[in-house]
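Attaching a single structure in structure tokens format; questions to follow.
Here the complex is missing one protein chain, while the rest keep their positions.
This part shows chain A:
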Amino acid sequence: MIHFVLLISRQGKVRLTKWYSPYPQKERTKVIRELSGLILPRGPKLCNFVEWRGFKVVYRRYASLYFCMCINQDDNELEILEIIHHYVEILDRYFGSVCELDLIFNFHKAYYILDELLIAGELQESSKKTVARHIAAQDSLVETAKEQASSLSNIIAEATK
């Protein structure tokens, strides 16, 4: 099971956090600090795994962004590494060659996508296409909802003029 997902930049700035196991706010800050100290200084040729508090943290670096996932001792590290990549590929498809700025400004969208990929700390969908389709459906629904809302407010504005 995945306990949490973290996106940290090379400077240690948090870009996204998702907690599947309960961690109080104070603990979260501590975890992030500890893990940035552990992961960010690691050289490029070393393992993509670190042992931490009896768990394993799998991380992967894309440009200047680190994607980290914390898993149990008996989970398959390489699989998690590929789940991270799977997520990045989906992000890439969604944003169109994704870069860190996309995630900085659209972090809520990154959350929506993550929710389609992982649920309760387990991989729920391994088909890129299915995830993409689902997200697209949500987006279009939101668009229509927005339009309706704006037309509604127009009507109201008209009426109250």
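Things worth noting here:
In the analysis below, contacts are C-beta pairs under 8 Å (C-beta built on N, C-alpha and C of every residue); 3 or more make two chains touch, one makes a residue touch a chain; residues count from 1.
Assume contacts and distances are computed from a predicted model.
According to UniProt, the chain absent from the figure is "AP-4 complex subunit epsilon", selected among "Mitochondrial pyruvate carrier", "Cardiotrophin-like cytokine factor 1", "26S proteasome regulatory subunit RPN3" or "AP-4 complex subunit epsilon". Against the chain not displayed here, chain A makes contact via residues 9-11, 13-14, 16-18, 22, 24-25, 28-29, 32, 43-54, 61-65, 76-79, 81-83, 85-86, 88-89, 91-92, 94-102, 104-109, 111-112, 115, 119-120, 122-130, 134, 136-139, 141-142, 145-146, 148-149.
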